[in-house]
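Have a look at the structure below before the remarks.
Every protein chain but one is kept in place in this view of the complex.
Labels run A and B following the written order; every chain starts at residue 1.
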Amino acid sequence: MPILEILDYAGVAVFAATGALSASRKQLDIIGYLFLASVTGIGGGTMRDVVLGATPVFWVTNPTYLLVCVTVAVVLFFTAHLFDSRYRVLVWLDAIGLSAYSVMGAAKGYAATGSATVALVTGMLTATFGGVLRDMLAGEPSVLLRPEIYVTAALVGAGAFVLASVAGLPLVATSTLGVIAAFVVRGGALKFGWTLPTGKALPGRDPDDVM
Amino acid sequence: MPILEILDYAGVAVFAATGALSASRKQLDIIGYLFLASVTGIGGGTMRDVVLGATPVFWVTNPTYLLVCVTVAVVLFFTAHLFDSRYRVLVWLDAIGLSAYSVMGAAKGYAATGSATVALVTGMLTATFGGVLRDMLAGEPSVLLRPEIYVTAALVGAGAFVLASVAGLPLVATSTLGVIAAFVVRGGALKFGWTLPTGKALPGRDPDDVM
Partner (left out) sequence: MPILEILDYAGVAVFAATGALSASRKQLDIIGYLFLASVTGIGGGTMRDVVLGATPVFWVTNPTYLLVCVTVAVVLFFTAHLFDSRYRVLVWLDAIGLSAYSVMGAAKGYAATGSATVALVTGMLTATFGGVLRDMLAGEPSVLLRPEIYVTAALVGAGAFVLASVAGLPLVATSTLGVIAAFVVRGGALKFGWTLPTGKALPGRDPDDVM
């Protein structure tokens, strides 16, 4: 199985698991698990394929991805309550998913357009959109608003992949470099609480504030 | 008019009505009614067409669907306040919309790919996505998080349609079976409060919770 396909299945499975866990938090029924696992697992890749015009999207042309989501949802429906100290495992799995998907998204965007800028954005979107959808649907505060580094790791992974590709490295090397770079950044944020400096606050608002 | 087109117009009109009612709850102006009625009415089908690559989407190639949404929005702008005991009617109309759209979505997905798995997912997405968008835009808690059976009914309708199609029944029969199956499940949930068992709750969270 080629490297990009492995990353794709890994990303789908791991994000599906985070969706199922979110369903567990909300004590949903099995269909709620299936729904959130599927939307989270395939959401980022769907967005990527749609903006690139690569339709029908990946899970329509290859429904195996859906079966991965269903399997993950069913397994977690019966086992999610067991995660306690093992919850930490899931956080790290999420970091693996983010890393895999940032490279997958960048690779598809770069192959379709040859533009490094587009590759960075499709990498970022693919890696984060599933999680954003999951949080919106589950009514939880978005991961985007947390101080901890998250989107940055996706950008770093996509950027490392693009740089290595421009340098002419083979796909296995560029993909591995991208995944490792994203994982190191996200892993460091998890382990050491890395953040970036924030913008200064606005002093006040006008009464005719429209946003 | 062929059966699938009837289901499509029924789904659009009924979901548009639920969007207009949501606008009524929020006491929006007529444009707010138009916006929520349109997004709810065409949201699910738009998502379905986009992931299948069936673009331009259905309401771009046939703007009559938009006129249906506009008509429903205008009628409800002047009459929504009259619904009191008749509100119950709307709940049941929503069940009809869900039933019609689960079959429409499954039929389009099945025709495009021949995959039962894809048909189940496009059926589920088409039937539920409009309502999810409506709740998000109106700032109401998502129907997905309610204990009552909802998404399940869409899956049952799509599943009955696919099974009957595999069995070789003609389109009128498969569509009718699917709609009835979905409506029985959703209707039972409404009338008897049917729910599915939920997953067990998580005992606690780690401090490094990332989702």
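Following the convention adopted for this analysis, a contact is a pair of C-beta atoms (placed from the backbone, for glycine too) under 8 Å apart; a residue touches a chain by one contact, two chains touch by 3 or more.
Note that the structure is a prediction, hence the values are computed from the model and not measured.
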Selected residue (touches chain absent from view) among A:Val151, A:Ala164 or A:Ala182: A:Val151
Of A:Leu4, A:Leu93, A:Ala112 or A:Ile180, the residue in touch with the unshown chain: A:Ala112
Residues belonging to chain A that touch the chain removed from view: 50-53, 55, 109, 112-113, 115, 117-118, 121-122, 124, 128, 132, 136, 141-142, 144-145, 147, 149, 151-152, 155, 195-206, 208-211
Interface with the undisplayed chain - residues on chain B: 18, 21-36, 38, 46, 50, 55-57, 59-61, 63, 66-67, 76-78, 80-81, 83-85, 87-88, 91, 94, 131, 134-140, 143, 146, 148, 150, 190
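The rule we apply is simple: only the chains that are shown with their structure count from here on.
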For chain A paired with chain B, centre-to-centre distance based on mean C-alpha positions, whole Å: 27
